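Removed: one protein chain of the complex. Kept in place: all other protein chains.
The chains carry the letters A, B and C, assigned in the order they are written, with residues numbered from 1 in each.
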Amino acid sequence: MITIHHLPLAVRLDEIPVVSVEEAFACINQYLRVGQSRHVFHMVALPHTDGHRVITVLADDHTHSVSLTSCIVRTGNPVPSLTPSNAQMHIFERDLWERYGLEFTDHPWCKPVRFPVDSFHRKGIDDYPFFRLEGGESHEVGVGPIHAGVIEPGHFRFQCTGEDVVHLEIKLGYQHRDVEGELERARTLQRRSVLAESIAGDTTIGHAWAHAMAIEVLTEQQCDPITEHERVIALELERMAIHVGDLGALSLDVAWQLGSSYFGALRTPLINFFQLWCGNRFGKGLIRPGRNRFPLDEERRKAMRLMLAQFEKKFTLLANEMFSLPSVVARFEGTGVVTHDQVAAIGAVGMSARMSGLGRDIRRSHPHGSYRALDHVSVIEHGGDVLARAAVRRREVDASMRRIRIVLNELSEMSGSDAPTVPSTFTPNTLAISAVEAWRGEVVHVAVTDQDGQIQAYRIKDPSMHNWFALALAVRNNEISDFPICNKSFDLSYCGHDL
Amino acid sequence: MIALVVILVVALFFIGIVNRTKSLLGGRVGPGLFQHVHDVVRLFRKGAVISTTSSIVFRLAPTISFVAILMACTLIPFGTQPALLPFQYDVVAFAYLLALSRFVMILAALDTGSPFEGMGANREGIYGMLVEPAFFVVFGSLAILTGHTSFTELFSTLHVGSGGVSILISVLAVYVILQIAMIESSRLPIDDPKTHLELTMIHEVMILDHSGFDLGLIMVSSSMKFALFGLLLANFHLTPSAPLWLLLIIAFGVNIVFAMTVGAIESFRARNRMKRNPQFILTLTSVAVLIYFSVLILTNKLVL
Amino acid sequence: MRLTFMVACVVSLVIAFVTSIPAVTVLVTGMAWSADIGSVTYVADSFSAFMVLVINTGSVLAALYGVRYLADDPDGRSLTESILHGTSFVALHAAMIGVVISSDLYSLFYFWEAMSISSFLLVLFDARQTKARTAAIRYILQMHIGAVGILVAIGFVSSAMGGVTYSLVHDYAASHQTWIVLLPLAVAFAMKAGLFPLHSWLPDTHAAAPSHVSGLMSGVMIKLGAYGLIRFGLLTDPSTELGTVLLVIGIATALFGIVNAIGQRDLKKLLAYSSVENMGLIVMSVGMAFIARGIDAPYIEIAAWSGVVLHILHHMLIKAVLFQSAGNILHGTHTRDLNNLGGLIHTMPGTVNLLLLGGLGISALPGSSGFVSEFPMYISGIKTMMMSSTSISMLGVFSVVTLCLAGGFAIIAFTKAIGIGALGTARTKAPLTAHDPHWTTRFPQWLAFGGALFIAVAPGMFIRALSGVLYGLSEKHIPHDLLTTLDTVGIGQAVLIIVVGIVWLLRMLATRTKPVAEGPTWGCGFQEGDARIQYTATTYADSTIEIMSPVTDVSVSYRHIDPADMFPRTRSYHTEEKDLIANKVFDPLAIGVERVLRALAVLQSGNMRSYILYAFVFIVVVVVLTLAEVL
Partner (left out) sequence: MLQSLKILATTGRQTIPDVTTATLPKSYRGRPVISDTTCATDCTMCKDHCPTTAIAITDHHVSLDLGACVLCGECADVCPEQKITFTNDHQLATNDRSALIIAEGNVSGISFDPNLVRSEITSTFGSSLKLRQVSAGGCNACELELNACGNVNFDMGRFGIEFVASPRHADGIVITGPISLNMSEANQICYDAIPHPKIIILTGACAITGGIFANSPALQRAYVDTHHVDLYVPGCPPHPLTFINGILTMIRSRRT
């Protein structure tokens, strides 16, 4: 196992040790046994002469380090599964099973993940083995792929006894459009960047930054501090915008009109600032490898300070009302609880972990860019219910606002330098990992180059990969009518998961 | 006759006022007063898609439901002007006509074989059942108070300010009827017509599969139901001595206030958790019982 | 099979014809009929005559249905079985008539026993099934507990008065404690009427009996329990107290019955519990009439009696429709479990149409006979609320609240029966291969429904025709405005039906030119349609059962998913609906008795020496007791 401190990192493929399957799995088990400070970052398989080379990326939050190990899994040669001992591995193993046909002898839940176009099993999207209650007395409720609201497609299958949900299983894959494949096939930086911005439109900045960092590290380029600072502002602004929007959406789902209207209205100036800054309300087109295309000049900084001042006043008023209104709090409190143990077991990340007392935050554990210099303090709640998730959002909006103001002040005292020119070929035979704490949690991009310096594999992990399972657990033994607020309180990405 | 006309006119703009109020309190311009009418006209012009799972029950239900509401309208008087079809104990018929409308809509929902509609149907059945005791206790109490048992006679003697009617009873009765109207019309805090989520709705989810003309008919029925309760509330305020034009103004005024109240309630609070609804509705029954005892005291009948 | 029952049907028709003529004469002339056969006098006053007509109608409907129903019977029956069944049917019909024309307790007891035994034999029709056997045996046992009540009453009356004619019963009640004679009789009648808490035989028996018999038992036989309560209640000069007791029992029965109806997934059990509810409403109304008589409120009394009479008629007709529909479904699909049904409206439209109309009727919705029969009950309830005494007024509140709650619950129960059983998509293969039985099975159903519809649109006419019955019950004339109200209700119902027709035609006209497409039910764009994504009979009842958990008994067998279990293995979810009283009171009682007997059985060792020991112990005890001068 090779251990590297600080992200983003680039490591030569031959530096990653190749051990036997048993050894690798024992090693991973050993690593994860330490506890909640460690979790799996990603699992990537590369084609190998007689099978696949599976590279596992593990992260340690305390030591700010990332460890890699790899093993060769031969096709048609079943290997033991890590899932029974570490539930958080389930999604990665399912992905390997689905994509490459790797077989696991004792995986308890070996089911399709996203029905990709290049799937090994060539299964159609309507072929999914749901968990079921036998006996013909309970009933199922299937929601989706087309939901009632204007949201992305996914299918939720509830096992119900009347109004109570016994079990929820989530089937995704409808949004699959092969972004990873397109990123591997792309030949220009522009196309790559636009693709990265289109991984998940609500996390444009997060993914664009993670992608830019991966490319930067593969081309050994450094961004200047102004660029890094501006990216922090963009990322925190995105976080604020989404959190405010989601607080509005939560209000709508409990039919509190005042909240839904005015949180909705409060989101507008935030994303309109992106429009003023870079011409697009979601920050599309802003971040490119090595540079930001649109400077945050003095005039815009001034506009931003003004906007934030007005925003803060209204937001505080409205948020206070929300968290003190009995009819709203009654709906949130105790609804959709995911316990600390569950969150830790499934390896939840980001705010889905922080709402239940698990302080998983890349900005603190593996700081990138300007975050290295900023001593970040994570917002942590302990309830694990909808109220805790709403509270995390509210407090993170405040925290982001403070962060932006600090960075804005530092920015006005900095002077810039020319942006580096980023070449379109990369260091050969290298694996690059970058991670960004986007509003949902850690966005991890893994890029692997071949001997020609072209990208042979590009793997993206949206935090939703881990967190969808938290939603499934949240709904267990809850009322089915509370599902929408549970779902909205997590607000997970379908396209980020389906890619 | 005049009552029916008033109900039809109120039905035209009632939902419009609710939505205008909500828009105003939500800081937006919002749809026009007659958007609801436009929506219905559009539906009457449209074709339909009918589920292959469904049967004649599904097609017939909106018609029966509409007629049931229409018949309920013929029982409501306008102040001292009698209703179209008044008879003794028409209060019972009123409640049962609403129940008929509910029964057929529940069957239509189950006819589609959709889990959401089953869910809505189930909820509608339970809440509809729970709300009835409150209705009967209130009108029974008013019958004790006035000695009359049909809407027409009841309201010809009963109105706020009529001799012997304490303000308390009127206020409580108006409160209970308002809440019943909100529950029957699937509004906050029991149900929310705007959430648009299959899993949380009651009434809206039952009509998920209806389209075209039938859907239009359902929308007409639900506005008429609102107007029906609106006129019921207005009747508390129609003094027999006043001239007709004044009565009309009062009736429309009460309906406008009612609609605005609905809009305001829906703006400033969240809806109940589903499992809290039965409790909420039963609270209504206890208020009704309170009215009953107040009436007993008022009529010197309470002998302990 | 078919032939033997046809003979039974003809005999039944003859009985009906022969007995109906004097019954109608009694009703028209208002003169009681009486005849001495041997030393026994049989009397039919207007109420008896009314009951004779009810019995005849119910029996004829059942007989007509039975002919075809048995022809479609899948199991082969021996000739003996067939003859036994046919004979029992005729015997039941005759026994029921006997019960209502008896004028002394002895003949009442004989006919009562004949009725119990013949209906027991009818229930035993499916004796090859253990469930049917158990149900039948429980039934006959419980009926005999009731019969003991009549014997006790005979004992009291005959020892005191030297005879047991009804007039002597009246004299006895007037001169002694009324309850001494009334209580044992009431146990017998309440048992037969299926009143809470003595109802527990009823659902099982109705479910086990062949459908024409279930319809007859539910529609007619259990009404004789109410008949007995009314007859003897009136004999003992009813008081407000007696009325209150009946009212409370009626309320308990009605609410318990309908709540448990919702819980059932066996279609026939659901209908049976609904019969319990309706018996509750009838008895409640009887109680109301007695109360009214006690406080001298003639309007309320007449209204309550109108409710009783109309409800007996309505329930007899509608239950025939419903049980016969259930029979058709059972024959078509070979299951009564609603969880296995669904979508029947596409494969058995004829049957389901009747089920729908029956469901509207039994839920007492406007446009049906149920509405007009509950309407006078509401009148009496609201009128009672308006009485000056607080306690009486509150009884009115209770009855009105019961009526509206029962109505609300009935909507849930029957939307479940129809919606889960007949609408939606099929949950198993059974409904897919079903088809309507021969139209002749539906003939008696339409006949019954036609009658019910007639009541629905012309209740005033019925009440006028039955004014003699009401006079006999209350000794008062019907107030004119009650008739007017009922007439208006009838006209209103007719108008409702006509307006529905008109609006439907207008709708057809308006949508004639509009494009109509067909497609699957909107399931959020999900491709694989699945019958599992529908409410089941169990889950549809879930919320109601949860709210009403104190009066229901549903056991759930299900292993919960552990919070730490991320990837649960397949497990089953199973519920069982039981009767609260049977499960929590009678069964433990029976088990306790059995345990005591079994403990005593230890003495029965089979060893000669122990018997000698017992004899010795006995002698010693006797000697000791004699010495102590106890004996």
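As a convention for this text, a residue touches a chain if its C-beta (ideal position, glycine included) is under 8 Å from a C-beta of that chain, and two chains touch if they have at least 3 such contacts.
Note that the structure is predicted; figures quoted are calculated from it, not measured.
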{"item": "Which displayed chains the hidden chain touches across the whole complex", "value": "A, B, C"}
{"item": "From A:H107, A:H139 or A:H176, residue that would touch the chain that is not displayed", "value": "A:H176"}
{"item": "Of B:K46, B:R276 or B:K301, the residue in touch with the unshown chain", "value": "B:K46"}
{"item": "From A:H121, A:R293 or A:R402, residue that would touch the chain that is not displayed", "value": "A:R293"}
{"item": "Contact footprint on subunit C, counting only the chain that is left out", "value": "515, 517, 519-520, 522, 525-527"}
{"item": "Contact footprint on subunit B, counting only the chain that is left out", "value": "23, 25-32, 35, 38-39, 41-42, 45-49, 196-198, 204, 208-212, 215, 267-268"}
{"item": "Touch residues of subunit A, complete complex, unshown partner", "value": "115-118, 125-126, 145-146, 148-153, 173-179, 181-182, 185, 188, 190-191, 193-195, 197-202, 204, 245, 258, 261-262, 264-265, 267-268, 275-282, 284-285, 293-294, 313-314, 317-318, 320-321, 324, 493-495, 498"}
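One rule holds for everything that comes next: only the chains that are shown with their structure count from here on.
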{"item": "Arrangement of touching chains [line / ring / star / complete / other]", "value": "complete"}
{"item": "Chain whose mean Cα position lies farthest from subunit B", "value": "A"}
{"item": "Chain at the geometric heart of the assembly (C-alpha centres)", "value": "B"}
{"item": "Centre-of-Cα separation between subunit B and subunit A, whole angstrom", "value": "47"}
{"item": "CA centroid of subunit B to CA centroid of subunit C, Å", "value": "35"}
{"item": "Averaged-CA centre spacing for the pair subunit C and subunit A, given as whole angstrom", "value": "63"}
{"item": "In subunit A, residues with contacts to at least two other chains", "value": "139-143, 147, 162-163"}
{"item": "Junction residues of subunit B - those touching two or more other chains", "value": "115, 118-119, 122, 198"}
{"item": "Subunit C - residues contacting subunit B, complex", "value": "342-343, 345-346, 349, 356, 360, 363-367, 371, 375, 378-379, 382-383, 385-386, 388-390, 393, 396-397, 400-401, 404-405, 407-409, 411-412, 414-415, 418-420, 423-425, 481, 484-485, 488-489, 492, 495-496, 499-500, 503-504, 507, 510-511, 514-524, 531, 533-535, 540, 543-544, 547"}
{"item": "Residues of subunit B defined as touching subunit A within the complex", "value": "22, 25-28, 115-116, 118-119, 122, 188-189, 192, 194-200, 266-276"}
{"item": "Subunit C to subunit A touching residues, read off their complex", "value": "339-340, 427-428, 523-528, 530, 532-536, 538-543, 546, 558, 561, 563-564, 566-575"}
